[in-house]
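Structure incoming, see below.
Yeah, one chain of the complex is gone here, protein chain that is, but the others are all in their spots.
Showing subunit A:
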Amino acid sequence: RSCILVSIGGKNIMLDCGMHMGYNDDRRFPDFSYITQNGRLTDFLDCVIISHFHLDHCGALPFMSEMVGYDGPIYMTHPTKAICPILLEDFRKITVDKKGETNFFTSQMIKDCMKKVVPLNLHQTVQVDDELEIKAYYAGHVLGAAMVHIKVGSESVVYTGDYNMTPDRHLGAAWIDKCRPDILISESTYATTIRDSKRCRERDFLKKVHESIERGGKVLIPVFALGRAQELCILLETFWERMNLKAPIYFSTGLTEKANHYYKLFITWTNQKIRKTFVQRNMFEFKHIKAFDRSYADNPGPMVVFATPGMLHAGQSLQIFKKWAGNEKNMVIMPGYCVQGTIGHKILNGQRKLEMEGRSTLDVKLQVEYMSFSAHADAKGIMQLIRMAEPRNMLLVHGEAVKMEFLKGKIEQEFSIDCYMPANGETVTVTTNPSVPVDISLNLLKREMALGGPLPDPKKPRTMHGTLIMKENSLKLVSSEQALKELGLNEHQLRFTCRVQLQDPHSDTDTLHRIYTHLKSVLKGYTIQHLPDGTVMVESIVIKVSSSTEDPNTKVLLLSWSYQFGSDLYCLKRGFFF
C-alpha cells in the first residue's frame, strides 16, 4: 500500500492513502499512529494528495478521513475524483457484503469523504495555504493519474505515484519539466525489471483470443469500465479488420455508457491519437464491436465479450462466466489484479471448483489466462524521469532494498545525487540547501561600494555588515541605522573599560606622555593622539592615567573602547607587550 508522509518547510503532507490488498485485518490500512497516537488527523496534516484511483493508492482514504478523522483538503485530479468513489464502493461491497467484514467504511463514508476533495487540473499551481503550493503533472499509467510537485518556500518535493514513460494506445507518457526538486520520490516496484514491449503483451492477448475463436470457443474479458477496456477494444478492432475475422465482439451496455461519459469528460487526459479519432466519432463506435444483450451468451459459436465488473465478483461478467465455465473450449482473460474474496482472485490462484450461492459448485473447465497490461516505469523509465526533472536527491519506495543496490549505485554515479531507499516505517531526513532570497537596500550597497576593495564574486565572497529584517514574508538587508529607525529604537553605544596597574614614580602627566611616545614608536601606521584634555587616543581607544590613592607610585591606566573596534584593541595589546 502506498502512503507517504512528508514534512517540508513546517508543512505535513500525506501522499496517497492506499489499502494493502494482501491482508484481511488492520494491517491492510496504513499505520496512522505515526502521525498521532490518538484522535483526529486534521491538526497534523496540511493536506492529503491522491495520485490515482487504484486501490493500493486510495483504498484507505474513507477509512482515514471518516473513521480516523480528517477534515482538511484532499487533492486529486478530476478523473480520479470521478472514478475513485465507484471503485471504493465496489471494493466496499465485496469486502462487507461478500466477506462479511465489520471494521470497514460505509457507503455514506465514501460520499462524505469525497465532499472533502478539491480537484486539480494539470500544470495548474494550487495554493493550499499562503506557503504551500502544489501542481499536478501527467503520469500516464491510468486515466487521471498524476505526479505531484509540492513546494514550500524554496524547497520542493515531487511524488510520482505510479507512472510510465512509454505511451500506449490510449494514454500518453509521463512528462515533467526541469523543476529540480530537492527530492524526487519514485515508485520502484519494477525498478529491477526490463519490461517486455507493449506489442508483445498485445500479441499474447491476440494469440489467445484467436486460438479460442478458431476452435469455436467463447472468450470472456471482465473489465472495469475504464482504461484497459478501451485499449483492448481498439486492439481487437484493428486485429479483426486486418485478419478479416467474422466472430462477433460485444461489450456490455453499462460499459459503453459509463466509458463514453468519462472519456467525454476527460478527453484531455487521453493521448493524441484518441483525441483525433474522438473528434470524428463516438469513443465506442466500432465496426466490429457491438452492444451486448444477455441473451447472446447462449448463442452458439465463437464470440468475445467485454463485461463488467472486472473481478467477476457480481453482475453481468459473473453471469456470463457461470454459463461458459463448463466448456474447455472457452476462455476467460483477466486483464488486471483481483481483490481477495472475488471469483477472479480464486481462479487466478488455480481454483477449479468454486462454491456458488445456494451451495452449488461450479466446475471451472474453461481456460484461465492472466495478462498484465499495467504500465509501470522500469529501471530505464526511472532514469528517464530523473533526467527530465533533475532532482537533487532521489528516494525510491516499495522496492526490495537488497535487490536495488545496483540501481542506487547507477543513479548515484550518473547523476551525482544521493539515493535513498527507506523501508516501511522508516524515516528519511534529507538535508537541503535552499537559496534564501534577500533584498538589499541601495544605500547599503552604495556604502559597501564606497569602502573600496575588490567587487564581490561568487567565488570570493566579501563580508558585509548590515541588519536582516523579516517583514511581511520578505527578507531585507539594510544598514543598522535604517533598521533602528524602522524599529523606532535609539542606538546605544557600548564602551568597555579596563584598568591596568603600573609601577611608575613619575607624575600622571609624565606617565601619560611616556605611554604616548612609546606607543607612537611601536604602533606605526595607527592614529595616536595626545589630547589637551589629558588623554591619549589610539584610534578610538581612550587611555587615561591616574594615581592610586594608597600609593602615588602605582599608576592606574584606564582603557576604554567601544564595542566595534576589536582590531584597534588588538593593536593596543601589541603595543603594551612591547
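In this text, a contact is a pair of C-beta atoms (placed from the backbone, for glycine too) under 8 Å apart; a residue touches a chain by one contact, two chains touch by 3 or more; residues count from 1.
Operating definition for what follows: contacts and distances are computed from a predicted model.
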item: Choices "DNA-directed RNA polymerase III subunit RPC6", "WD repeat-containing protein 73", "GPI transamidase subunit PIG-U" or "Carbonic anhydrase" - which one is the UniProt name of the chain not shown; value: "WD repeat-containing protein 73"
item: Of A:354, A:368, A:388 or A:417, the residue in touch with the unshown chain; value: A:368
item: Residue touching the undisplayed chain, where the options are A:405, A:439 or A:486; value: A:405
item: Touch criterion as defined above, residue of A:107, A:192 or A:467 at the omitted chain; value: A:192
item: Residue of A:379, A:483 or A:515 touching the missing chain in the full complex; value: A:379
item: Where the missing chain touches subunit A, by residue; value: 190, 192-197, 199-204, 206-208, 210, 238-239, 242-243, 348-350, 367-372, 378-380, 383, 402-407, 409-410, 413
